[in-house]
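A single protein chain has been removed from this complex, and every other one stays in its place.
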Amino acid sequence: MPFDALFVPPALCEAVSDRAWLRALLEAESALAAAEARAGVIAQDAADAVAEACGAAFDVDELVDEGRKVGNVVEPLVRRLREEAPQAHWGATSQDILDTAAALISRNALALIQVELEQVAHACAQLAEQYRSTVMAARTLLQQAVPTTFGVKAASWLVGVVHARERLGAAGLPAQLGGAGGTLAALGDRGVDVLRAYAEELELPEPVLPWHTRRLPLAELGAALSVAAGFLGKIAVDIELLAQTEVGEVREAADGGSSTMPHKRNPVGSTLTRACAIRSQAASGVLLTTLAQEQERAAGAWHAEWGALSDALALTGGAAAWLGQTLAGLEVDAERMRANIGAETLSEAARFGIDAQRPEDYLGSAGAFVDRALAFYRGR
Amino acid sequence: MPFDALFVPPALCEAVSDRAWLRALLEAESALAAAEARAGVIAQDAADAVAEACGAAFDVDELVDEGRKVGNVVEPLVRRLREEAPQAHWGATSQDILDTAAALISRNALALIQVELEQVAHACAQLAEQYRSTVMAARTLLQQAVPTTFGVKAASWLVGVVHARERLGAAGLPAQLGGAGGTLAALGDRGVDVLRAYAEELELPEPVLPWHTRRLPLAELGAALSVAAGFLGKIAVDIELLAQTEVGEVREAADGGSSTMPHKRNPVGSTLTRACAIRSQAASGVLLTTLAQEQERAAGAWHAEWGALSDALALTGGAAAWLGQTLAGLEVDAERMRANIGAETLSEAARFGIDAQRPEDYLGSAGAFVDRALAFYRGR
Amino acid sequence: MPFDALFVPPALCEAVSDRAWLRALLEAESALAAAEARAGVIAQDAADAVAEACGAAFDVDELVDEGRKVGNVVEPLVRRLREEAPQAHWGATSQDILDTAAALISRNALALIQVELEQVAHACAQLAEQYRSTVMAARTLLQQAVPTTFGVKAASWLVGVVHARERLGAAGLPAQLGGAGGTLAALGDRGVDVLRAYAEELELPEPVLPWHTRRLPLAELGAALSVAAGFLGKIAVDIELLAQTEVGEVREAADGGSSTMPHKRNPVGSTLTRACAIRSQAASGVLLTTLAQEQERAAGAWHAEWGALSDALALTGGAAAWLGQTLAGLEVDAERMRANIGAETLSEAARFGIDAQRPEDYLGSAGAFVDRALAFYRGR
Partner (left out) sequence: MPFDALFVPPALCEAVSDRAWLRALLEAESALAAAEARAGVIAQDAADAVAEACGAAFDVDELVDEGRKVGNVVEPLVRRLREEAPQAHWGATSQDILDTAAALISRNALALIQVELEQVAHACAQLAEQYRSTVMAARTLLQQAVPTTFGVKAASWLVGVVHARERLGAAGLPAQLGGAGGTLAALGDRGVDVLRAYAEELELPEPVLPWHTRRLPLAELGAALSVAAGFLGKIAVDIELLAQTEVGEVREAADGGSSTMPHKRNPVGSTLTRACAIRSQAASGVLLTTLAQEQERAAGAWHAEWGALSDALALTGGAAAWLGQTLAGLEVDAERMRANIGAETLSEAARFGIDAQRPEDYLGSAGAFVDRALAFYRGR
């Protein structure tokens, strides 16, 4: 897709690439053989052979080309592995390996996203602390309402980001192993043992039973990505609004210059954050709307997940990366914030019997809320 | 919207109606006054007056009519309350009351939804237990693959429903109280105390700070509703596929007759479950895509939530109600299940060295999976 | 759904109500009988009896209640009709009548929407003409860029609204008649004749063949509604941004007062326009994502359409009505527009060798574009 590198950091692009998926598929096959050896289903030698076969180099394009016949790349991959290690993929179905790869891809990408989100949270915390008492106008329906502080605004961003991070942290996928029909029939009475060992090998959660068409973990991961991306978009909108020429209360540090209008300092980071967020939410939406998967393996909805999951991970990470960089370099104009506050923002005070001559006199719990937010952040 | 009563049980229709919202608004106003009295912000007499004023009858149509001028119904409602109780709505903003009402509406509707989901789970558990050893064909990409049991299928439904229920159970909204700009300015230094007392009065979670534009709780509620509805849709799809004329392994008990084709037994319950699920997911999607709310109060995205939340609650409940009824009356034709299994479903067994003459010989961990699912259900 | 009347004009609420759907169902049944009489399939007397039976009063709640057994309200309605007119619904299936009702509902609602859109277009044209030479800052990425005129802005709104109207004007649904399986089997060799006569009776387009699961007309109607609503939302966003306290270039005439902040003039109309647009797009999205309907009648996707279509119609109309009223009363502050223009918006001119001392000197084709837009509008 065009200009992906403009939106998504290289490490995240790589983490959801064909190559990364191939590595994850091989990791799953290797873990399966190891688990089966532990459970006595195949010999250790056979498992070692699988591990070695998985270490070879494979041509993704070739696999995809051959995969067109069966609708996925696992079948041609397994064919190659079995040339070296006949007991590769023992008792498994393609979806076992692809779903487990999705779990591994997600874990790796989520780790990168978490780093980016921590940058965002850290920047918000710094802003909340530094501008704890910096008054500015609160704006409701885009009209000045009453005074607030930039600290409270950043504190609310902070709490949202911490919230989003925690949900993402809890949103990983379990290992997948069910065999052709979800019964692990080919493993005889050892299925449950192999499933446990397999999950342990991969350090992935063990499911209660195979989830070939019980896609709640994936849908919830999608939802968590959507919530995170959507809230990053909210912060970006706030920055764009504060950075408006007529408001001028913040400025992005990054260049953002226009070729023909050198005076302009475009909010480029916020803009790309929003673009990532919008596309991320569309991608993760697929993971929700495809829950209705048929019987024991879906004929289409499952296949739509791979790209949607990859996009949702990459673009949420892109949103976080752009926003983290934007917040870290944000120039805050406290004087302009103070100067912009209209006198009418104090009009409410008298109604409640509060003698507020200056914005600073009508801040209520602003400071307390900043402290609560910082404590919330630090307590996690 | 047309024929809502066809899809949604009366109690749920009522739980998200104009009347229910009005009651919730009044409950929030009353709790606010009580909390402010406890915190010493207003006198107890004043709070009592508010409580009494909130007990009056209001004409929703009139409120809506007047609400057109300001974009919501709280302002005309407060005007009326203040005629009787001048300190009503002290220090609050309309959104405080509307968001708190959304929390109350959600709590009530979720309680109804949970009852319906428990019916679904209970029915799944019964099916899993009763048909633990009933063999049938597993179908992948809509082709017969290997044998499985109807017990495993129902067990997987069960685990998904339990999963969905738990997420919904954790998805409530906190109380909302921030005042005009999110600082509780009008409450002076008592804001935090009032916030705590208000949440206690309502038995709602207390937020770290006001969430006027930090809509993650709502987005997550939407996501949980979407996941639940989506998975209910999956069960319905399975039933529809099993009920096909050419498959005939299950039948819905309900009439489902066709006026001109008396032989038809349409899967009406599954059909309406799916319809509810589709619409529910569209409605809850709004709660995700509107996360990017501007500054301290959004100019449109917030106002879009009321209907979307109500629809998502009602339709998820509708899906659960229809499916619960469908599962409770499901006629399972175990003989047909057995007879439908093609001989070729055993073709895989030999490859794995298993001597399977009958479907019963090639079930792997099917029974164990049923047991795990039932234990999972009962352990919750 | 809560507070619908806040968002949608009464006439549109009524146009998609249960009552309106019932009337449309009866109109379809009556037209069917008339067409069948014309084609000699039933006697004219029989058709007259149907027409008379259709004139009776029916209790929607009762129909819905009985409809729960079969998944739609047509079956109980037909049962009642046949008590008086045994040849009612001759050869038709419930979907024939419901889809035709959807066509009638759409035609009626679209007529109301068109009136609202014409108000919007008219107001845009007036603004474009009146403010043809009123300079203001063009804003890109929310930064002042170069001068433009309010006339150009309104002209672009105008062109978009005209465009949206035309697409809606072309987006009606055809009549539906296919019988139980889409072959009109019960009409013997008269099916095509009846289909033609039926469409004529109803003054609806005649389809090439029944479209029970070929839902492109509905999807395209949904798309046209989504495009219209989305663009109305764009105009509303512009107004909100121009109405910001710090910009102050336009003001909504409507009250929009805040109960505790009398100074605020909230952009209520724009806000409710956006809320309608967001919800409308979610509803119409259902009509796109449910295209994949199974075989000769869908088991769920079809049933999801009724509410989605009704919502999409009502809310698009709501967006248009709110925006039309907003634009009609819009207060434009030409002086503020002029005063807001930063000197740096002329910085580009020198680069292109244009001697621009004032914004008025650097407007390029602004006036020509206004003229083109007005001619475009008037030429339609």
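Going by the order they are written in, the chains are A, B and C; count residues from 1 in each one.
By definition in this document, a residue touches a chain if its C-beta (ideal position, glycine included) is under 8 Å from a C-beta of that chain, and two chains touch if they have at least 3 such contacts.
Given the structure is predicted, the values throughout are model-derived calculations rather than measurements.
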Hidden-chain contact residue, picked from the options B:19, B:264 or B:358: B:264
Absent-chain contact - pick from C:80, C:214 or C:336: C:214
Residue among C:25, C:50, C:173 or C:187 that touches the chain left out of view: C:187
Contact set of chain A toward the excluded chain (per top definition): 1-7, 16-18, 20-21, 61, 64-65, 67-73, 75, 78-79, 89, 93-94, 180, 186, 233, 236, 240, 254-261, 266-268, 270-279, 282-283, 285-286, 289-290, 299-304, 306-308, 310-311
Contact footprint on chain B, counting only the chain that is left out: 137, 139-146, 240-241, 243-247, 258, 260-268, 271, 289, 340, 342, 344-345, 347-348, 351
Hidden partner interface residues of chain C, rising order: 71, 90-91, 93, 138-142, 145-149, 152-153, 155-157, 159-160, 163-164, 167, 179-189, 191-192, 195, 208-216, 219-220, 223-224, 226-227, 230-231, 233-234, 236-238, 241, 274, 277, 281, 285, 288-289, 291-299, 348-349, 351-352, 354, 362-366, 368-369, 372-373, 376
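Note that only the chains that are shown with their structure count from here on.
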Per Cα centroids, the chain farthest from chain C: A
Length of the line joining the C-alpha centres of chain B and chain C, rounded to whole Å: 29
Separation of mean Cα positions, chain B and chain A [Å, integer]: 25
Chain centre separation (chain A, chain C; CA means) in Å: 36
Two or more partner chains touched - positions in chain A: 139-142, 145-146, 241, 289, 348, 351
